[in-house]
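What follows is a single structure, and I will ask about it in a moment.
The complex appears here without one of its protein chains, the remainder shown in place.
And now, chain A:
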Amino acid sequence: MEFLHELLYFLRTRKKFWLLPLIIVLLLLASLVALTSASALAPFIYAIF
């Protein structure tokens, strides 16, 4: 939560909200990679690509 709060504060201060979609996609991908690194969800990540 602290990170999200700081990220939004950063984007507002820098007036860079256009970066938000890119960051969200990257974060989702990163979470997916982290989640699937040793689990039964692994096949899904290949389906994305």
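Worth pointing out:
Everything below uses one rule, namely that a residue touches a chain if its C-beta (ideal position, glycine included) is under 8 Å from a C-beta of that chain, and two chains touch if they have at least 3 such contacts; residues count from 1.
Keep this in mind: contacts and distances are computed from a predicted model.
Per the UniProt record, the absent chain's protein name among "Carbamoyltransferase", "Putative membrane protein", "ABC transporter ATP-binding protein" or "Transport system" is "Carbamoyltransferase".
Although one chain is not displayed, chain A still touches it through residues 2-3, 6-7, 10, 14, 16, 19, 22-23, 26-27, 29-30, 33-34.
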